[in-house]
Every structure is written in C-alpha cells, then in structure tokens.
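Here's a slice of the assembly, chains where they normally sit.
As written, the chain order gives the labels A and B, with residue 1 at the start of each chain.
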C-alpha cells in the first residue's frame, strides 16, 4: 500500500476503502409450490484511485455507495445466490472490472440459515413455502479481488459449544498473583468465531463446492471439539484447526477467536450440600471477564494471511 | 394492592418487589457417561411487608437478594431441574412459605436449549457429554405464588418465521396519509414473542407435563403460522392463538407480540429487470420502522390476566 501526499499539507492518505455495508438481501426462488430462501447481509468495500475525494471532495472517481447497494439487489435477481461465496465473487468481479478507478473490492457476507416449517395446505398438499430461522451460527464469507488474484475467507460466528467433562487445567505457571486452583474435571465451553482461507486464488481454476465445504468444515470442527480430551483450550483450538486442515484440502489456514465461557462450580458447602462434578454439578455461567484464546492454524507451506484480530477486545 | 402512607410525608409507597435477577445456572446430570444439561437464567422478585425498608432503610424484613441467588443454585442441586416450570415452583413456594414477611414470589426463567454434538471417544464409544446450543427460540416461564394460588405463564421469544407466499394485504382504510399499494402476494415474516397462561392454579391438583406442553404448543403455533392463508398479520396471530387454545386444554390464554418484519420487493425496473413475486423475487429485509401487532387470545370463559405489554416499544 502506498500513501499519497496531499497537495497542500504534510499529511498523507493511507489505506482507504468505502462502500455500502449491511445490505439485507433476501432471495426467494420458486420451483412450483416449493420455495427456497437465501438470506444474506452483504457489505461492499472498494479501494482504488481515491485520493481526490479525500483531498478535495471531488467525486469524479466515486461510484456512490447507493449504487453498490443497487448492484447487490440487482445481482441477486440477475445471477441468483447459489452460495454466499459465489455471490460475492460475482459482485467483486463486477466492481473491479467495470470501474476503472476501482482496483480492489472486498465483499463480506453474513448468511442466516432457515429450515422448513411443517404444515399441510388447504389442498391437502405439504406446505413448502414456510420457514423458521435456525438461529444457530451465522455463516460468514469475505471475497477479495484485485483484478488478478482472488482471496476467499469463509467462517462462522456465534456457535456456542460445551463439553461437560474431559477437560482439565493444571500444571500452569504460578506467580505471586496466582490464586487459581487446579482442576481435573471442568466444563469447557466457548462461542466459536472462526475464519478459514481457501487455497483457490486463480479465477481460471475450478472453485470449490462452497456449500459442501462449509457443511463439512463445520462438522469436522464440531467433532474435533467433542472428541478432544482437553488439557487447555489452546489444545482444543489447535485440534479443531488441524482437523480442518487435514480433512479439507481446499483450506490452507484457519483463525480462531475462542472466548473461554467460564462455568464456575458453585460452592454449596455453606448449605450442607456437596457439589461434585462426578455426581453432576451446578455451575454459575459467568459473563465477564473471560479468557480469550486466539490462534492461527496453517497448512505446512502456506502463508498466514488472515488478520489476527477477529474481535475488538 | 394497597398503598401505605409514609410516617412523615404525604407520599405513599405502591407496588414493590425485589430480588436477584439473571442468575445464570447450569445443571449437569450424569447417567454414566451420558450427560444431560439444563441452562437457565433465573430472576427472583419478592413482595410483602416491605414498607420499612423503603421509608427508613430498616432491612429487618429483607432477605438479601444475595440469599435469593444462593437459593437458586442450592435448589438446582437439591431438587434438580426437571423443567423450568417445576424449578420455578420449588423456588416460589420456598420464599413464600419460609419467610413470614414475604407474601408473594414471582420467578422468571429463560431457558436455552442444547443438542448433542456427535463424536467418538478414544475408547470407541459414542460421546455423550458434548453439546451445541440450538440458538433458535428462548423458552420462557413465569411462576407467581401468593401462598394460595399459583399462576404459570410460559412462552417463548426470538422465534423468527417467514412465509414466502400465501399472504395478501388489501381492502384497508385509505386516508390522506395513505400511500401504500395493495398486494396480493407478499412475504409475511415475524419474530414471535408469545406467552401462554395455564389453567393450573391449585397446588393440590396435578400439574401439566410442562416439557411436553411446551413442545406441543410450539408445534401447533408453527403449523398454524404455516397453514394460514393470511389476509393480515392479525388474522395469522389469531389463528396461532386459537390453535393453541383448541389443542392444548391446559392453556387458557395466549398473548402475542408480533413485529411485522417487512420484506420490501425491490424495484429493479431502473436496471431493466423484472422482480415479480411469481417468479421468485428479491426483497430488502428492513429493520425499522416495523408494524407491531399485539393481541390476546382467550379460552371462552377465561379471564385475561397476561399484561398487554411484552415489549417496551
């Protein structure tokens, strides 16, 4: 990234991007009376030859953010939404190839999943146009295109998982501020925020099956969480990432941000009650503070490209 | 409710209640290596002979809110959590019968549902201690006890549903501020907030099967949403309530607060595109403002007791 000098002052413009954020687009497709739904939140960020608009306010190179919004909705009709990734690729290519001053486009998409509601219509036929939001995780993707190279980083957030045993924590450093007791049987719980980067970068090459990749990646990650006998949340994190790398050839890098959602064993002795984990115990689910464990897991030979910060805390 | 006069001033104390809100209690039970989880957010509100603490600050009649918190956690161990309703009944009875100055207890509970994560342990056995939060609706209950009569109001919130057809809106009043176009095929979507009151009030009588009642009530409500050909959200609301009343004898009253989550058909004509519902269309999912439809549906002969306001807007 090069910084550009202002005509009149010793103050430079650095990296900059603009676009319309959080376009909430819903696309229904009808196959007779069977309907399908895609529900996305699409954010556009464009960069390029944008010095003048910052220095003088000249909009001569600026495609309005309102136009980027219109494009999102028009493309949902023109191209459909096969997957969030494919939809983002259409958009990114369009902005970079159709507007000379725009050199780079980044499309971020959140996707909300729906499942069918069962019902029978007045005609006795099964209803196929009624949906309830699943509400579990939010699927994510980010498509970046600079006119030559593609970068696709997908992921998810808000996936809350918990193991009620097979987690220990002991053998750690003790300094003068350490009061924590070691434990050999605790709850391990987290709210998974993950991003994974695809090896696919060349638009001439066949792209992965984005939807299949998402389902399998989520499945491997969940199984790794369940199957790992954990001595630390870091170990579980690494295992979740390693399983993805080992099982999904199309993915080269995974970044996790895992809050340790503490469940404290409640002291019930003052009330004459034993509260042992072995028996099934009662826990206080705490809010703040929380441990926060973040790391990148990489395929050997790959470069780390996902930024370290998925959160702002 | 009687208001009490202050010793020194012409200012009266009216209805009052206090307690510890949002106790986040998680209870694990173990059946060998098969674990079960209950995840609640419990809020306690107590009323009674509490004039002095307001007028003079004397705490002689005040069981500390901290004690009510301890009681929640101790009861989760002592009594277990068979259902949110049953757990609330234990708590309410305890506060009213064990503390002379406390005449009324109200327990509100939110419950978060979990499902199992599949996995295989190192021993080759299926893992039964790993969970992922479902994340769909939040189950609710409110137990009120005044020493004689019970009132149980259960419900849910955050359940987002959508019909992609079979919804019309026309034939309404037009005044000088009306610009809305009539429609014969629109998306109907809402985020259901519902409360239902049980007929059960006498602790000597057998109580409903709370968990079965919840599952069936949710099922009937969803089916009614899917199966109703809707001319207005009010009609759909009434149908959802009527189905519950007709199918669940244990329930006498239902209150709904249904935001009309508007999905606006996007005008794509400027871009040379048709965007007809019959073809499968593209919609903008709007945030604010939104229609808000609220109503009570009652069993004939029952009294309306659920307050009108489930929201503060």
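Convention: a contact is a pair of C-beta atoms (placed from the backbone, for glycine too) under 8 Å apart; a residue touches a chain by one contact, two chains touch by 3 or more.
All of these numbers come straight from a predicted model, not from anything done at the bench.
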item	value
Homomeric complex, total chain copies (2 given)	4
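Keep in mind that, in the parts below, only the chains that are shown with their structure count from here on.
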item	value
Angle of the C-alpha superposing rotation, subunit A to subunit B, to the nearest 5 degrees	180
Length of the line joining the C-alpha centres of subunit A and subunit B, rounded to whole Å	30
Partner subunit B, residues of subunit A touching it in the complex	23-30, 35, 37, 39, 70, 73-74, 76-78, 114, 117-122, 127, 129-137, 158-166, 187, 222-223, 225-227, 229, 263, 266, 268, 270-271, 273, 275, 277-287
